[in-house]
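Just one protein chain is left out here, and the rest sit where they should.
Chain lettering (A, B and C) follows the sequence in which the chains are written, and residue indices restart at 1 in each chain.
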Amino acid sequence: MHKQVPFVVRFHTRLFQIIGCCDVSWQTQPREKRLAEQRLVAWTVLVLLIYSFVFINTFVHPSAFLFTSESFGYFVDALKVCIAYVTVAIIYAETVLRRHALQHFWQRYALLNPASNQQVESTKIDWRSQLRAYHRFLYVFYGITVFDLILEIIYYVMRAKDDHMLQFLLMFTPYTYMIHLRNMQIIFHIVIINHELVKLRHDIGLLAEYTRFTRSTMPFVGFEDFVRQKLAEKQLIYQHIYEMCDYFQQALGISTIAVLLMTYVRLVVDAYFTLYSFHTKTHPEYIENLLLLPAYLEIPALLLTSQKCMNEVKFIAFELHNIRSSVDNSLISIQIQNFSLQILHQKIRIDGLGISALDGKMLVSIVGSITTYMVFFIQFMPKFKNL
Amino acid sequence: MSSNKVKPSPIQRHHNGLNQFLRQPPTHNSIFKDMRITLCVLKATGLLPIYEEVSSYEVGPPTKPKIYYSFFIRGVVQTFTLFNLYNLVTPGSTGQLFYSYSDTDNVNKWIEYLLCMLSHSATVIICGRNSKLFIKILNEILKVDEDVFDRFRETLKNKCGFSLKYIVGICICQWYLIVLRVLAVKDTLNVNSYIFLFIYAVQNGMATIFIVFTAALLRILKMRFAHINTTLKGYTYSEQHKLRRIPGRDRDVITMDSFPEESLFIYRLHNKLLRIYRSINDCCSLILVAYMGYAFYTITTTTYNLFVQITTQRLSFNVLQTCFVWLAMHTCVLALLSKNCGQATDEANGTSQVLARVYGASKDHQNIVDKFLTKSIKQEVQFTAYGFFIIDNSTLFKIFSAVTTYLVILIQFKQLEDSKMEDDWSKL
Amino acid sequence: MAHQTVQPILVHFGTLFTFCKLLGLYPHDLQAFRGIHTLQSSKIGTAIVVVTMLAVVVLYNLLIYFFSSEDHDLKASQSTLTFVIGIFLTYIGLGMMITDQLSALRNQSKTGELYERIRAVDEQLLKENVYVDISKTAKNILLMIVLTVVSELIILISTYITLVDLTDWKSILWLFSCFPTLYNSLDKIWFANTLSALKQRFFVINTALEDMVESHERLKRWTENGGDGGGQIFRRPSIANVSIDPSLEYLYKELTHMEAVKAYNMARNKISPIAHSLNSFGDALETPKKPYKYTSQPPTFNMVYESELNKDIEKVEEKLNNLCQLHDEICEIGKLVNELWSYPILVLMAYGFLIFTAQLYFLYCATQGQAIPSLFRSAKSATITTIFLSYTAGKCIYLIYLSWKTSLESKRTGICLHKCGVVADNNLLYEIVNHLSLKLLNHSVDFSACGFFTLDMETLYGVSGGITSYLIILIQFNLAAQQAKDASNAAETNYNTMLTTEAGNTTALMDYFTTTFMPYAQTDLY
Partner (left out) sequence: MGQRLRKRISNILLRVTVVSSICFGLLPFYYNKQQQRFVSSKPLLIYKTCINVTFFILMTFLLSLFIEFDDAFGAGDPLAELLNRLTIYISFGDVLITWWINWTSRQRLQQLFNEFASIEIDYLYRYKYFTDECATFDYYVFWKVFATLLQNLSFFYSTTVTNNHGWLFIIFMFLLALLTNIIFHVSTHFFLAVLFTYRFIWVLNRRLASMAGNEVSSSRLRVLSIEIDNIAYIYTRLIRLCAHYTRIHQYQLLLLFGSMTLCNIEVLFYVRLLWSGKVNELNAFNVFAILQIVVVNILDFWLTITICEQALVTSQKTVEILRGFNENPKYLIDVERSLEGFAIICSNTKLRFNLCGLFDINHSSGLNFLLTMILYLIYLIQYYHENL
């Protein structure tokens, strides 16, 4: 399975294995495979243990890490940390428990791009094509990560001395990175599915082109039959993609919701602290508040990517209906009907746990509720003192 | 298989249909049997044209004098509305109607009157514009009845008895409200206020009665659709199994041989009914929007008043009664409307589900089924209020969850006022 | 006759039924159940149920009366809002229990019919030689009962010991505070298990379809590996693909300049590539023959590897038809279940929503050291509140989750059907699959509470959003009330009052704004 996977995918999967949230190995021999998986699982559990130790340590002496000067602030801060820990725990648990689904996902992927024994020089072109294929993911991933790192460095350089904030960050930043990476992993899988869909759409578009072309000129004998056959193969491919999407949801569904929730809570809480700092101090240092700018990018990145992926299916339907069959041959029309019924049945709909389809509407609702709570905080800021 | 859930199979219906036919030939068409009074009221108030009954299955356009009569009535009503509007904007004339405690309540009451006028005049104007359309709808329904009668020898019954009850209830409510209102005001009212109240009640009544009429129309449609579905049920696989089990019945009526032409007839009927449904929706949707907005606002303010009454210590039974009457009336009418819309829509969409249970042995039967099913994938009809929102069973629920939210806003206005009063006192 | 072979699912409901009989929840006939495992309506059972119901109602009211003697100061001290909420919520539990029992009385006959139909479905499935394994049901039921009883007892006893003064003999009445929820949970256990039974039936049908797919694929694989002729036939497509690729790429470049509105008058300038690619496709033309070979092969393969999809098309059609009919029958049963339990489910959901909000609100009040209604005294300790809330929420969420899963399972049937169609690439089969999948699109089983809202995860999302926003509203009302009280004492705090009330407005309004955008029930109205 190793060779047919493009290097971009391979590299990033390796990365996710290193941070311990991807427990599948691509060994072909069952024995090595089992060994590798055991190693990965052990590593995941170890990381989880480290995180839980940090968590416990945080609550053993909260005054060192948390914001304790005001009751509501303390509540919110503790809430943030707890949810972060719970999210990380969920992520790792899912990684360990649902690794077979992920395995199936990659198997389907391997089915979709069979080992093409091409000569070496073609791999040169491969580089660029792969980069183009996954550019969206690459932009999102490296963009956000680098942005975040830069901000961290700036903060570290410009921070005030003996800063209480730093301790907190030392405790909290690993969580945020963990969740960020998981989010990126989810986006990565979605992008892979999206890429497959694009390929399928493009092929069907070609078929449509041919049929339209044969409207004007006489095709070779058995052309209709050939098109029908191609369509059947495309149907098989679509079904594989659907299964990929299904396994993806089984493997990462819960943590999708968890990550969204965690990011949401973090945004709300940090908004509270921003307002608080503006409310108490006359000249607050902005750099602390700048630290959560990358977090604002996480949710749109995920939601818009999945929306794009879901829209792709519509275009497939378009292309499909552009395939014209000559009137007397009903086989192709039966095939097309079957395909569109299949699309109707096998909906590619990315929703974590069926909570809500991850698309723009969810984005709107999230933004709306964040504004709600910010206004709530603005209005209640003076009252929290005696609360 | 359980037998007590399914409707009587077509054979029996054929038989009793036949008996009915033998007993009495259909002299009167059944629409007007049980909603005659509703129609009379609507005709009298000029909302519906006063049509002729040409034959038992057709109504003709109204004659000239009757058209003039409807015009006249509408004009009178509209002038009264203008009068009310004038009274409303000139504070002096009906000032003593706004007796309430706080500023907010008065504003609410004012807006309520305004909305009532709005919905009523919307009803009148739209009815006046669509009078031909209404006659067309009635004719089409009658045509459907005729076809059904020719085919099955039976007159469909439409359970529209509720409309009469509702109308009586509404009238009683209105009178009761007038009385309560008059009693509520301390000093003696001037004539303007009396007229104002009376016209207000009339407007309310007419707007509401029209909604009841719409509900009745939908109920009629629902019965037709239901009849289609029961007829189709005879061909579903479960029925076929049962027939195979039960020996000694004449199969010829019910076996699949009769399916093609039966299905043809049924498709035709279904299309007709869908067209009627659509045209009813087009006629009434703006009226529905206006009325629902009005009812929603009224319910909200009434609940708010109730809340104030409960929370404050001074409890006046007059206001309590008023609130309860308002709530009861509007809630019942809204519930009626949404229930009927939901039922009609479900039946209309249920046809494809029933048809999906027909398993034709031969290819052409399957094709007949497919022909219908392909055209009804993800194409459920909806009864929308001018595209603003869908009216079905859940509408009432949505309305009440919206009422709570608005209630909160109102209560906070009240809090603002109280705090402001305290503020002024502390300043004094 | 198949009656012996399938064993009615009610056999496993024995413990639950006896327990319900013990508490007087279900009116059905005990002997009939013991004997022939059917639910038959009985007069005595009805009488017993009515009597127990009345007794519980009376005792519960006594309890309320006794404990509300402590509440007299509440109305004076607290904001009327708290008082009203308390009074209102006290009776919801009772109303829930009454609804359950009344609907149980109403549906006496239908319930038996329901299980009868399930048994009939099992027989049919057995005719399709699909066996439904219902052995786990008993264990599940036992587990649920144990969970329910344990959590009820924990809540009851801990509250009783910590928060009720044991000196007064009347405090024994507190025992009755747990009855409504207990009855409700038992009733819901019936619902849940019936639902999961349906889910299992759906699952069985899907697995039957997938087995056909499996066997056919195995057959294909066998023919690919074995049989020297298969070899180069299967090497062909890859070569063909290689030869195609460049032209594909070229066309791709041609096409990707323009997306959605693409290639209007492109035919002219693309003749050459298409022609080129066409004859490059031309030699790939042997590929299509491949699956025909196996599907239309004489049964020489079938001796070795059995695939139903290769048999004569009538048999396959027969089988698929039967499966679809069974699917439809199960959908009908699902509708019946939904209709039988619609009111209890609705009341349960309302109860969950209100109680969740109220308990949290009272918890807040308790932390602020304000008096709370005496029946919600469990809100005084955070741990009991947590247990109670998790118990209630678990009940609601499990039901929602289960019905969601069931409808998902029923939708999967169409997917599996299409798998069959795609795997055995055969034109006759395609027509059958089209026909049946059209039918399946119209088989709808969606669980809704009286048509108000469907029971699926989206509703859960909306409800959680609603709970938070209403909690905020309540809390800020409470703050406003407190402020007003202070203001009445001291005049100079008016300013704060102003602030608070403004706060109130903004939150409520913005909350309204969010709920406008949230996928909450009321979204469509705005």
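As a convention for this text, a residue touches a chain if its C-beta (ideal position, glycine included) is under 8 Å from a C-beta of that chain, and two chains touch if they have at least 3 such contacts.
Everything numeric in this text was worked out from a predicted model, so none of it was measured.
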| message | Among A:H100, A:R159, A:R324 or A:R349, which one touches the chain that has been omitted from the display? | response | A:R324
| said: Among B:R129, B:K157, B:R244 or B:R278, exactly one should touch the missing chain; which is it? | reply: B:R278
| field | Absent-chain contact - pick from B:F80, B:F259, B:F372 or B:F400 | value | B:F372
| Please identify, in ascending order, the residues of subunit A that touch the omitted chain? | 304, 307, 311, 314, 317-318, 321-322, 324, 327-328, 330, 333-334, 336-337, 340-341, 343-344, 359-361, 363-364
| Footprint left on subunit B by the chain that the document does not show | 260, 264, 267-268, 270-271, 274-275, 278, 367, 370-372, 374-379, 386-389, 409, 412-413, 416, 420, 423
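Convention: only the chains that are shown with their structure count from here on.
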| field | Relative to subunit B, chain with the most remote C-alpha centre | value | A
| Between subunit B and subunit C, what is the gap in Å from one C-alpha centre to the other? | 33
| query | Rounded to the nearest whole Å, what is the centre-to-centre distance of subunit A and subunit C, using the mean of the C-alpha atoms as each centre? | reply | 26
| remark: subunit A touches at least 2 other chains through residues 337, 344
| request: Identify all positions of subunit C at which a residue touches two or more other chains, and write them in rising order. | output: 434, 438, 440-441, 502, 511
| request: Note which residues of subunit C are touching subunit A in the complex, please. | output: 238, 241-242, 248, 251-252, 255, 260, 262-263, 266-267, 270-271, 274, 277-279, 281-282, 285, 287-288, 291, 368, 404, 408, 411, 414-415, 417-419, 421-423, 425, 427, 430-431, 433-434, 437-438, 440-441, 456-458, 460-461, 465, 469, 472, 476, 479, 496, 499-500, 502-503, 506-507, 510-511, 513-514, 516-519
| query | For subunit B, which residues count as touching subunit C in their complex? | reply | 1-2, 4-5, 237-238, 310-311, 342, 352-353, 355-357, 359, 366, 369-370, 373-374, 376-377, 389-390, 392-395, 397-399, 401-402, 405-406, 408-409, 411-413, 415-416, 418-419, 422-423, 426
| Across the complex, what residues on subunit C touch subunit B? | 80-81, 84, 113, 116-117, 120, 321, 324-325, 328-329, 336, 434-435, 438-444, 450-453, 473, 477, 480, 484, 487, 491, 494, 497-498, 501-502, 504-505, 508-509, 511-512, 515, 520-522, 524-526
